[in-house]
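Note that this complex is displayed minus one protein chain, with the remaining chains in position.
Letters A, B and C mark the chains in the order given here, with residues in each chain numbered from 1 onward.
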Amino acid sequence: MAGKVFAVVVVLVTLVTAYCVVTHVWWMPVDISVHGPKIDHQIEETILVAGLLFIAGQIVLASFVFRYGGATGKPKQIPGGAKPLVIFAFVLVGTEVLALSFIGSKAWGAVYFEAPDPSSLRIDVQAGQFAYYFRYSGPDGKFGPLHPELINEGNQNYFGLDPDHDPDAKDDIVTAEIGIPVNKPILLTLHSKDVGHSFYVRELRVQQDFVPGLSIPVHFTAIQTGRYEIVCTQLCGLGHYNMKAYLSVLSQSDFDDWLKKQAAMQ
Amino acid sequence: MSQIELMVAGGHEVIMEASPYGIEKKKLGMWIFIVSDACTFGAFLFAYGYMRIGTVAWGTPFGFSSILNGMIMTAVLLSSSLTMLAAVRAAQADDGAAVKKWLGATMLLGAIFAALHLREWFNLISEGWRLFANPTGGPAQFGATFFSVTGLHLTHVITGVIALGFVARGYKQGRYDQSHVETAGLYWHFVDLVWMFVFPLMYLMNAH
Amino acid sequence: MAETQVHAAHHAPSQGFIRKYVFSVDHKIIGIQYLTLSMVSAFIGMALSWAMRIHLAYPDFRIPILGWLSPNGAPNGLMTPEYYLSLMTMHGTIMAFFVLTAAPFAGFGNFVLPIQVGAADMAFPRLNMSSFWVTFVGFLLAAATFFIPDGPPLSGWTAYAPLSAVGSVAGPGQGLGQTLWVLSIAMFCVASLMGALNFIVTTLDMRTKGLTLSRLPLSTWAWFIDAWVSLLAFAVLLPCGLLLALDRLGGTSFFIPGGLVFNDQLQPHSGGSPLLFQHLFWFFGHPEVYIIILPAFGIVSHIFPTFIRKPLVGGWKVITFAEIAVGTLSFVVWGHHMFVSGMSPFMAMVFSVPTLFITIPSVIAVLVWVFSLYGANIRFDTPMLYSLGFVSLFITGGIGGFFLAQPSTDSYLHATSFVVGHFHFTMGLSAIFATFAGFYYWYPKIFGRTMNEKLGKLHFWLSFVGVYCVFITLHLTGFAGSVRRYSAFVDDFMIPLMPAQRFMTISALLLGAAQFIFLFNAIWSRFKGPKSSDNPWGATTLEWATTSPPPFDNFGGRQLTVYHGPMEYDDEASVMQTSPEASIAGT
Partner (left out) sequence: MKTHQRIGATVFALLLIVAGLLRSTPGVRATAMGQVTGTVKLDGPAPHQKPIDMSKDPSCAQTRGGAPASGENVVVGTDGGLANVVVYISQGLNGDIPVASKPVTFEQKGCQYVPHVVAVNPGQHMTILNDDKTMHNIHPDPKPGGGNNAFNKSQLGGGPSLDVTWTAEEIAIPVKCNVHPWMHAFIVVVKGPNGVSGGNGSFKLENVPPGTYTLTAWHETYGTQSQKVTVAEGKPVTADFTFKAK
């Protein structure tokens, strides 16, 4: 009896889970980046491969438990013993994971091994407890050097710029929200002023940690205008859940206006 | 005392199978400890290597006298391995007086090593090196790694000297036997071996 | 510590309550002490998870007891974000170390392993006693953080530097609380190393006559392999913790880079690397999940043959080699925790491949369990139900691994609740289920009484369904981009997921409530349960060849001789390992 119930429960759980995944009850938001479809495709591929294993594993488990509960006669081993199982695991699962490694590494390579477009718009990102700030180089195209000792958030000097002494820093534009032109390659440089943080935009399919002491490049191209949330996914302290910023993907002309307005606010 | 005799001593006529690898359990335990401790030292040295590679303008404070001091320390520790070996041999030959003599020599050499090492430490400290400070103004990573890695090693040496003292006393009183001397010897040789990594990495690589 | 003295102590039980039950060198008492500590820890950890789940789904709900426990952290019973993170940190720490590492390995291992190898005690009984008491001090240090003004640390059980390294400038709990935490973990490391050493030497050196390695019970095999993994992994966590303590207390900068600014003030550190911490931590951290799951493998593989009345497919070899492969591979996959951490993207691929390949031995283990059921006569006693539940949970958990092992898919799912769901299935609940299986299985041996079967089954059904309700939902919300370690959901993005949050909270409350059935059953049966025979399950290994509970020296001075492997089952018939009768299953 217990065995039959167990089998039924396992099958039900499997079907409900599979249903939820297949019908996308809760699912990834729309993809707005050029590289995103590769990641989505890889997720779909993995769902297929792993999902089959999941369903097969649970169903076989359930059916054996259903069938062989109680006294069913003299016990017997599966024909061939463990050899077919081991071969199955090595050959089938081995091929599967090899395939996933290869296809997956292509997707990964497409995101991380591709050099950023030289014409990319470069934006500096500074993360700190518990906000992001962004920096555009301004008309001179040069970022002023950073002086951590000058960081003073009360005076809104979030990056530690010294415009009085560094000519390059004079026209740097610091913003609380990141605006980018659509269809233009973007190259971010991530640095953190205190602890580890992360830059996660679900719609962009980008997640990258900020590591204090390192400047980490991230590049992407957004293909759909809109306003999206950037959230922190690396535990950074009490305000972690509230650490966010917005990404505005704008048309080129809107972007130019927006940047002008931001420059005027400095 | 082997396992077999032990069981008899415990008042049982049955005879337990001797250890499958012919190793007495304390000795086996020491081997396992050495494997684990090697990992611990490995992690410390990995951290040192990581710091070393990632740091520009690493401080290299050691002049000729420090290297000479280090060489003497190495020679002292190596000799102590020899005397330890002699102590184990003597224990195997059941020569109590010799065991006492050689263990004493090992302890003495270990103590000299520790003293020389502490002299080096105090030299560095008087120069202004600290766990967190570099008197030459560069990065402080040398102090942090040097004091922690050699500190760990020095702790092992001092623990070893004390342990040898206990073994010597126990052996003299007849509570301990040759297996205890051998186990202590294993530990002592391991501490020596670690020094063979620590010396080139921490001293030779930091000579200016 | 003369050998003879220790030896004599085995055969003359110490007198007096303190020597007998508190500072006991008897491995059985120590095993029970570990199990008790784990059980207390598990209920604390569960209470913490309740508080967190309630706060997430019903942020305005007041929990008066929290307000009483910490007027600062939860004024009027409403949790502050820092208190949420503190509870989360302590939930992770207590569950990962003091429950999942302690119970199936140190708890059952201590009680059962020496008996299964036919020894009177562990190889080093006093070392064994110190293991427990050092663990206990570690536990007290961790528990003490709840009662200091600043509260427990909030940097998670992974304690990533520099958050954990810079001290109280990083936020509440990061001062004394974090220091106590580091000391607690260092204590736990030392205790685990001593325990692992003891397990290895006992397995190698203390086996009784005829008990070759190929005849070892599968649980002993798993503990033995696990001890090796522990020995190497905790040996690295210890220096990691020591260096973190040096950064916190000695002013060094191992894990703290230069130029950090907290509160507009430049910190005095320079030159360290947060990635170094992550490498050292995950070099331990990934094997740690196998340290947790390998004893579960062993317990389940040990229980299966008894209740299916035949040997496992492939005998002892296939499952054991799978375990060895898992244990070995576990040391070369740590980088998959760091795919998005700023580690070289090339290294990500290097780490991805072994991570995916660790699936193969895991799949072999699962296939062994599942296909052993073929043609069996399964008995559905509670231990077996829990073992079957373990297999189901482990399959489900393992599937999530495919997504997290590949850097490309991980870059979306990393740090979402998908990860939380995944590791709760694989290492959390799987190991807990195996622990329950072991508990119901060995309870008659430990206490000489049988647990109530009806309550046991009820406990199982509620737990099994509850686990799926909570943790599958976590996977699904993870796909939707729900971020883990958030103390409240204020994003536009997360608010639509609130119904799922409420569903999980209600399920988690029920799941937790079911555990009180277990608690009641365990305590009630201890005094009122029916007396158990020496071998109630008709099993074959040495722990069933002695009385229930076993005498002080396990076999009353008998020296056993082993003639068979541990899986001599054929339907109703079975042959004890100690029986000179002919083999019926050829093991």
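One rule holds for everything that comes next: contacts are C-beta pairs under 8 Å (C-beta built on N, C-alpha and C of every residue); 3 or more make two chains touch, one makes a residue touch a chain.
Computed from a prediction, not measured in an experiment: that's the story for all the values here.
Here the chain not displayed is in touch, across the complete complex, with A, C.
Only one residue from A:A176, A:L214 or A:L259 touches the chain missing from this view: A:A176.
Only one residue from C:T80, C:T101, C:T306 or C:S387 touches the chain missing from this view: C:T80. When the full complex is taken into account, the listed residue touching the unshown chain is C:G171, out of C:G171, C:G342 or C:G456. When you scan A:G3, A:P75, A:G104 or A:G128 for touch with the missing chain, the hit is A:G128. Subunit C meets the missing chain through residues 72, 75-76, 78, 80-82, 168, 171-172, 263-265, 488, 490.
Think of the hidden chain as still there; on subunit A it touches residues 128-132, 153-156, 158, 175-177, 237-239, 242-246, 265-266.
Operating definition for what follows: only the chains that are shown with their structure count from here on.
Measuring from the averaged C-alpha position of subunit B to that of subunit C gives a distance of 34 Å.
With centres set at the average Cα position, the gap from subunit A to subunit C is 29 Å. Centres computed as Cα averages put subunit A at a distance of 48 Å from subunit B. Contacts with at least two other chains are made by residues 272-273 of subunit C. Those residues of subunit B in touch with two or more other chains do not exist in this structure.
Here subunit C touches subunit A in the complex through residues 80-82, 85, 154-156, 160, 162-163, 166, 170-172, 256-262, 264, 266, 272-275, 308-311, 313-315, 318, 340-342, 345, 348-349, 352-353, 356-357, 359-361, 363-364, 366-368, 370-371, 373-380, 385, 388-389, 391-392, 395-396, 399-400, 402-403, 406-409, 411-412, 414-416, 457, 461, 464-465, 468, 472, 476-477, 479-481, 483-493, 497, 500, 569-571, going by the rule given at the top. On subunit A, the positions that touch subunit C within their shared complex are 1-3, 5-6, 9-10, 13, 16-17, 20-21, 25-29, 38-39, 42-43, 46, 49-51, 53-54, 57-58, 60-61, 64-65, 68-78, 81-82, 85-86, 88-90, 93-94, 97-98, 100-101, 104-105, 107-109, 111-113, 128-129, 148-149, 151-154, 160, 193-196, 198, 200, 202, 205-214, 216, 229, 231-242, 244.
Only residues 1, 3, 6-7, 9-12, 14-17, 19-21, 23, 25-26, 28-29, 32-33, 35-40, 42-44, 46-47, 50-51, 54-55, 130-132, 139-141, 143-144, 148, 170, 175-176 of subunit B touch subunit C when the two sit together in their complex.
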